[in-house]
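Encoded as structure tokens, here's the structure I'll be asking about.
The other protein chains are all here in position, but one chain of the complex has been omitted.
After this line comes subunit A, so read on.
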Amino acid sequence: MEFFIQLVINGLMLGMVYALIAIGLSLIFGVLEIVNFAHGHFYMLGATVLAALVTSAGIGFFPSLVIATVAVGVVGYLVYVVLLRHFREGEFDRGIILTIGIGMVLQNGVAYLFGSSSRMVDTSLSFVSWDVAGFFVDAQRTVAVLVGAVAIAALYAVLTFTRIGKAMRAFAQNREAAFIVGIRPAVIAGIAVAIGIALAGLAGAALAPVFAVHPAMGAPILFKVFAIIIIGGLGSLPGALVASLLIGVTESVVGGYSSVALQDAVAFMLMIVVLLAFPAGLFGKGIRV
């Protein structure tokens, strides 16, 4: 039983990080109706920037975390202004091709600038673990989870209580009505893209000391996150959170009791089962955010 609980704790930690990436992806889809195939690469960019700041510039982990998140958010905003802003409604396929291209540029650009080999990031929390009620808790992972939880709570607060957050939800639910009340689509979409991509960068930066950092680390997590947002219901933020935790725990438990090879397939098997029972996903209503 203790082993099972340990696996669940690990799974919740992993799920919280998935949630950061999935919620960002879902937010962008909800507002812009574009599936961002470069999203995993922004996760990689966050990890790379943090690795560079901590190992090369000697900056502390927490200041580096903030700098990496903001930097990736700014890159995301620029990508919106230069490329994504020009999309019109119904140009879904063009969005896919363009974001795949952006992902390739990011991956190869990082490989060119920082090299293709894996890098490890050591911080003051590396190799530190705590014994909480008999359970082993890794300090670095715990920090990543807490950072994720705070970011998700902050996003919830922005979407629920601020004018700009409500405008984002409004825009995602009914574009024409949003135009009519005077919401400016370019402003709202730009902010949503910057926030969504910054969240991916934050996840990468928070996990950089846990996993090896390399230019190709974005692609595998991207497909898993696609499965998560489909399970949660496309564009549903609560759905993305619940599905992330579900996948995190399931993966951890399956990996713990059976083969690690099976662990990576779990998200996709779960996606097939959920789609058979709930074609719109667990929280999908055909209306976003």
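Everything that follows uses one rule, which is that contacts are C-beta pairs under 8 Å (C-beta built on N, C-alpha and C of every residue); 3 or more make two chains touch, one makes a residue touch a chain; residues count from 1.
The criterion applied here is as follows: contacts and distances are computed from a predicted model.
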Record-based protein name (UniProt) of the chain missing from this complex, from "proton-translocating NAD(P)(+) transhydrogenase", "Aspartyl/glutamyl-tRNA(Asn/Gln) amidotransferase subunit C", "Cytochrome c oxidase subunit 3" or "ABC transporter ATP-binding protein": "ABC transporter ATP-binding protein"
Per the touch definition above, residue among A:35, A:139 or A:170 touching the missing chain: A:170
From A:180, A:261 or A:276, residue that would touch the chain that is not displayed: A:180
Contact footprint on subunit A, counting only the chain that is left out: 163, 166-167, 169-170, 173-174, 176-184, 285, 287, 289
